[in-house]
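Only one protein chain is missing; all other protein chains are in place.
In this document, chain identifiers A and B correspond to the written order of the chains, with residue numbering beginning at 1 in each.
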Amino acid sequence: MNQTPQPHAVKSQAFVENSDKAHWHDEALWFIREKRDKQVHGIPEWERLRETASQIKGHTLSKLDTYLIAFEEKATALGAHVHWAKDGREHNQIVYDILRKHQVQRVVKSKSMLTEECHLNPFLEKHGIEVVDTDLGERIVQLRQETPSHIVLPAIHIKKEEVGALFHEHLGTEIGATDPKYLTEAARHHLREKFMDADAGITGVNFAIAETGGIVVCTNEGNADLGVSLPKLHIACMGLEKLIPHVKDLSVFTRLLARSATGQPITTYTSHFHGPRDGGELHIVLLDNGRTALRQNETYSEALNCIRCGACMNTCPVYRRSGGHSYSATVPGPIGSVLNPMQDAATYQSLPFACSLCGSCTDVCPVKIPLHHQLLTLRNHIRLKGHLAWSKKIAMALTARVLGRPLLFRFFGAIARRGMSVWPGLLNNRFNTWGKQRDLPEPPAASFASWYKKNRKDKKV
Amino acid sequence: MVVGLFIPCYVDQFYPDVGIATLELLEHFNVDVVFPEAQTCCGQPMANAGCTDDAGPLAHRFVQIFKSYDYIVAPSGSCVAMVRHHYDSYLGTHPDFLSLKSKTYELCEFMVDVLKVDALDLSFPYRVGLHESCHGLRELRMGQSSEIVGPTFSKSRQLLELIGGLEITALKRPDECCGFGGTFAVNEEAISCMMGLDRLADHEQAGTQVLTATDMSCLMHLSGLIKRQKKPVHVMHIAQILAGRIPSE
Partner (left out) sequence: MSSRDDILAQLRYKSVIEMPYPDLNQSWIKFADPIETFIASVTAVGGEVVQVDRETNLTEAIDLLPVYRTAKMVASCSTHAPIEGGGLDDISDPHDLENLDVFIADGVLGVAENGAIWLTDEKLPHRVALFITQHLILTVRRQNIVHNMHEAYQQINVTKPGFGVFISGPSKTADIEQSLVIGAHGARSLTVFILDW
């Protein structure tokens, strides 16, 4: 990122301006939240599952070095190659070097938010390698030269008419076609060709098992498997925090992931890879990029529990009404509003304030990240880093001084009330943001304190 | 038992009747209530804005003013949540803080858990829309949030159900946030108002005549929208309904 992106509040206002689209987007995501509810309310032990998952993650992160070494050892013994990248740049270089060594020209990639985080595609394309994103939603945004707006449903902000127009231009579908079946069929044929012609497949990793050195990839479309079962080269990219200790831990996470993400009992495909296939090669790239730093921060380290399900986005009333692009970050929504400012407070300072602190995200998170508490505390963190606007700091400091002295408080309160009733125009004008769409309260003649004094004056404190 | 009445700063200044109703309601149940006049604010607006240095002194003041009461009761879920959940960083080791935390209650919580109110001799023949304010719901766990898998309960609803003729309306989204969120209401005005208007649309389709909640902050925001839109919905804080008030014409 070269320039500081526009703050969330500016982008969200623009999103809301198209009221029909904003409501459509909100309803689409609420529908997924409802599907999630239907699934989870059928699992009586759901809250216990969440607690168990949270504990597994907490334990793993507290011994991450031990588990990483065990994972590397086991994976290597199975014939996989394990690489370590400290940041996005190094990650991309590692991937490119592997591809170059195998003279790869065409890559198919299944969903990996991590590769988005590292901006892998433009890097590889700059070096003359074709990268095709094979998840239908990812392919759609790729053709539109956009970034995904949701980590699980990348094209949730796009209408079928727009997909129809896009496919007409790139895939030769009929003009004006909007039937999702027809458009998906066209994408199926188009992407089949890409799978057949690919020299290598890149995937993300949902879970990596320390005990066995294996990796697990979860998809609904089958594109990850097609992508790595045809070409001989499989590169799997993962964040350090994707590690879990044992195979049996998968029973907990596979029960939580799809239910939280899309309201399905499990993804269509949950593929377990232990070592390369016969005659093939498997490379696993481990990425840090700020994860070790976050782990050391007691207040926010639980954010590393994240299994990238997107449930927090589906439930967040702000995300639903502002869209993922308003966050200007690879991972948006509540979890993104913790991860991004922790990485770069200056660029992402507006994100923790893009939150009404309702707490719904915390309640849906399958790994019990206390998101809304972290978002509140982050605001202080941002102030300490020097990114809070001076006007805000001064206003808050002054208000606190007034509120610290009951006489001053009552005095200014009385003035405000008097002013509002005598001169409503003072506040009902375009400088008053509150008043754009809302009336101000009717100012009463007396405060509660003065009523109390008059009517309960014999009460001792 | 002596209860220290804790009135949110903006309720003191702009909605004094909510304070009066709370007082009258507690007195009706023979509770000895005192309003310590030195109080001003719990510090939530400062903490909300990230200015914890400014909130700290207010937290200390709060403990000093209220520590001697048997209970502290407030007609506000968010202010009570501030004291019970967010004062730790300012007052963690303060000797009076631990006991203060355990005796600070939101009004409905107090009525259900301490006073154990199981009957109200009231009639309120209106369709009431209950807005489950987020802090009360997800911080104080005054009710079961729709996200959590577990038995359904709601202390505010429980009390409303004791009132004759009162019908609680059925919402499409039973506990979605109204969009106030403190400074959020101004910082992200567009989203805040869209959220509020969506809540009102839900209440409209449900047939709500009187909108109520445990937090006046939510109601101030929703009422502001209602008045600007000139909608015929009455807004009353739950304390006012429980104290026997009826919607003003």
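Descriptive notes on the structure:
We adopt the following convention: contacts are C-beta pairs under 8 Å (C-beta built on N, C-alpha and C of every residue); 3 or more make two chains touch, one makes a residue touch a chain.
Bear in mind the structure is a predicted one, so any value in this text is a computation, not a measurement.
Within the entire complex, contacts from the absent chain reach the displayed chains A.
Touching the chain that is not shown, out of A:N18, A:Q105, A:S251 or A:N432: A:S251 (per the contact rule at the top).
The residue from A:A9, A:L64 or A:M342 that touches the chain not shown here is A:L64.
Only one of A:Q6, A:T147 or A:Q264 touches the chain withheld from this view, namely A:Q264.
Only one of A:C118, A:I140 or A:L339 touches the absent chain when the whole complex is considered: A:I140.
For chain A, the list of residues touching the undisplayed chain reads 28, 31-32, 43-45, 48, 51-52, 55-56, 58-59, 61-65, 68-69, 78, 84-86, 90, 134-137, 140, 153-156, 158-160, 163, 180-181, 183-185, 188, 191-192, 195-196, 209, 212, 214, 220-223, 225-226, 229-230, 240, 245, 247-252, 254-255, 262, 264-277, 286, 288, 292-293, 295-296, 301.
By definition in this document, only the chains that are shown with their structure count from here on.
Interface residues of chain A, counted against chain B in their complex, comprise 8-9, 12-13, 16-17, 19, 22-23, 26, 30, 37, 40-41, 43-44, 46-47, 315, 317-318, 321-322, 352-360, 362-364, 372, 376, 378-383, 388, 392-393, 396-397, 399-400, 403-406, 409, 413, 416-417, 433-434, 436-441, 443-444, 446-449, 451-453, 456, 459-461.
The residues of chain B lying in touch with chain A in their complex are 7, 9, 11-17, 19-20, 23, 34-41, 43, 45-52, 54-55, 57-58, 61, 86, 134-135, 137-139, 145-150, 173, 176-177, 179-198, 220-221, 223-225, 227-228.
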